[in-house]
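Take a look at the following structure, please.
One protein chain is absent from this view; the other protein chains keep their places.
Chain lettering (A and B) follows the sequence in which the chains are written, and residue indices restart at 1 in each chain.
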Amino acid sequence: MEGFTALFEQYDVVGAFWVNIQLAFWAALWSLILGTVLALMRISPIPSLQWFGAAYVNIFRNTPLTIIMVFGSLALWSQLNVNLSSDFNTNFFRLAVLSLTIYHAAFFCEAIRSGVNTVPLGQAEAARAIGLGFLPAAGLVIMPQAFRGAIAPMGNVLIALVKNTTVAATAGVAVETSSTMKTMIEFYPNLMTQIFLTFALGYVIIVIPIGLLTTWASKKLAVAR
Amino acid sequence: MRKTRYAAAAIAAVAALTLSACGGDSGSDSGSTEGSGEKIRIGIKFDQPGVGFKDGNAYTGFDVDVAKYVANELGYPEDRIEFISTPSQQRENMLENDQVDMIFASYSITDTRKETIAFAGPYFVAGQDLLVPSDSDISGPDDLDGKTLCSVSSSTSAQKIKDNYAAGVNLLEQPSYAECVTAMQGGSIDAVTTDDIILAGLASTDANKGKFKVLGNTFSEERYGVGLPKEEGLVTCEDINTAIAKMVDEGAWDEAIKKNTEGVDYTFNAELNPPKTDACA
Partner (left out) sequence: MSAQNVLFDAPGPKTRRNIRIGNILGVLLIAALLWVAVSGLAEKGQFEAAMWTPFLEWGTWEFYILPGLLSTLKAAAVAVVTSILFGLIFGIGRLSGFKPISWACGIVVEFFRAVPVLLMMVFFYQFLSKSTSVEPGQVPFFAVVISLTLYNGSVIAELVRSGVFGLPKGQREAGLAIGLTPGQSLRSIEMPQALVAMLPALLSQFVVILKDSALGTFIGYTELLEYARRLASGEGNILPALLVTAAIFIAINWMLTFAAQRLSRRLGARAGKVLKIEDTIEPEGIEAPVPAAAPAKGAAT
């Protein structure tokens, strides 16, 4: 047991989790924005945008995140010279956020669309009846209700996103949880079960509250029908 | 004490799976190889061009060429060799569990490994080195300050450079060397590091020919040996060493190096190569 506690002095486990939390935070923010835009595209009257939204979702939600991650660093950074920061490590952090965003935006889009499906037809008809066009109707009437109806599925996407940040090691983010855990296990194989349980527990501590919170919020904010 | 408990737990955890899923499999496997007694199972890497590579249904690379020569000397011509993939982490395990008869897989001789397995050879002394674009002005690990260096995850080579030579180097870890080389072609990476012969092999593939050079300024010694089970198996260490010595004498060793690093600006460390084989334990 002594050897086990000494591990925490040698490896910054909390710091590793902090990297994943930051990745998750920024990726969640951006993919929520991109996902909303995509959802708007998919319900818009403009065929090319509808098509683009649908194509985007079908492509990215069916691709393994690992491939998107490798693409983020390999195609965007090394071939297209996309630099998101002059600082080396920040650049890869942001590229990882970008890859996570591209992937999860497809799921946020679908979550929001399932929220739109919970809005009764009459709401849209009423919006049209008082003379609102597509954007005002969507922005003032449909979307506010859709978001409230989409909280539970969006919570699922958020939880998946938190866990998927572990794949960021592929995109050149060095000090996150999966690579830290791998290094620790490789150097202290006789403590591997404890090491794994520590990291697993860390995720349980992060993920369970998100689940409880979104369940609570989805009930609390549900639109009474 | 703790170790044994884990082993017991491990066995318990997977016993059911193994019994049901691959028990029959492994039984028939070892049965056929031992029964006929004809084939020798040689462990190599499948994913290192120029060293150990499965190219379609053929096997190529320096390790493979040495393995074929040695096997032939031991009485196993090419059609009686079965090549098996032995990834770095599995090598000791596969020897201990009698999955392979010998291993030629850029396998460095170390004291830790000698505790569980035996080595013949060495048949090559590699060293950690740098691969850079042909027109690069980097001449050694000291020049890497502020540059970007690529390696695969869990490689010790890159960390060594950061610790001992260039503290200001930017380390990028990629899943495999294919990614590193592509990124270097795109111009975003200044150098790739690992053992020199592996680098030379990477650079000698058709797609990369003429684009890169291996510096030849090694900063470590990796003595590649032939991994053998601790208890004497199908082949003996002495016979392998004799075969290696013969290969060097005949010039086949030189030829194998040349063939597998063709088109790359690379010379191996001539002070250490070809190496004299160690005495067998």
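Simple rule for what comes next: a residue touches a chain if its C-beta (ideal position, glycine included) is under 8 Å from a C-beta of that chain, and two chains touch if they have at least 3 such contacts.
Owing to the predicted nature of the structure, the values given are computational and were not obtained by experimental measurement.
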Only one of A:37, A:75 or A:174 touches the unshown chain, namely A:75
Considering the complete complex, of B:49, B:141 or B:274, the missing chain is touched by B:49
Touch with the missing chain holds, among B:72, B:90, B:136 or B:155, for B:90
Per the touch rule stated above, chain B touches the missing chain via residues 6-7, 10-11, 13-15, 17-18, 21-22, 25-26, 46-49, 53-57, 84-85, 87, 89-90, 93-94, 96-97, 99, 175-179, 181-182, 185-186, 202, 205-208
On chain A, the omitted chain is touched by residues 42-43, 45-49, 52, 58-59, 61-67, 70-71, 74-75, 79-81, 107, 110-111, 113-114, 116-121, 123-125, 128, 133-134, 137-138, 142, 152-153, 155-157, 159-160, 163-164, 166-167, 170, 177-178, 181-182, 185-186, 189, 192-193, 196, 199-200, 203-204, 206-208, 211-212, 215
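FYI, only the chains that are shown with their structure count from here on.
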Distance between the CA centroids of chain A and chain B (whole Å) is 39
In the complex, the residues of chain B that touch chain A are 2-3, 6, 148, 153-154, 170-175, 179, 182-183, 186-189
The chain A residues in contact with chain B across the complex are 70, 73-74, 77-79, 81, 88-89, 92, 169-170, 172, 174, 179, 182-183, 186, 190, 192-193
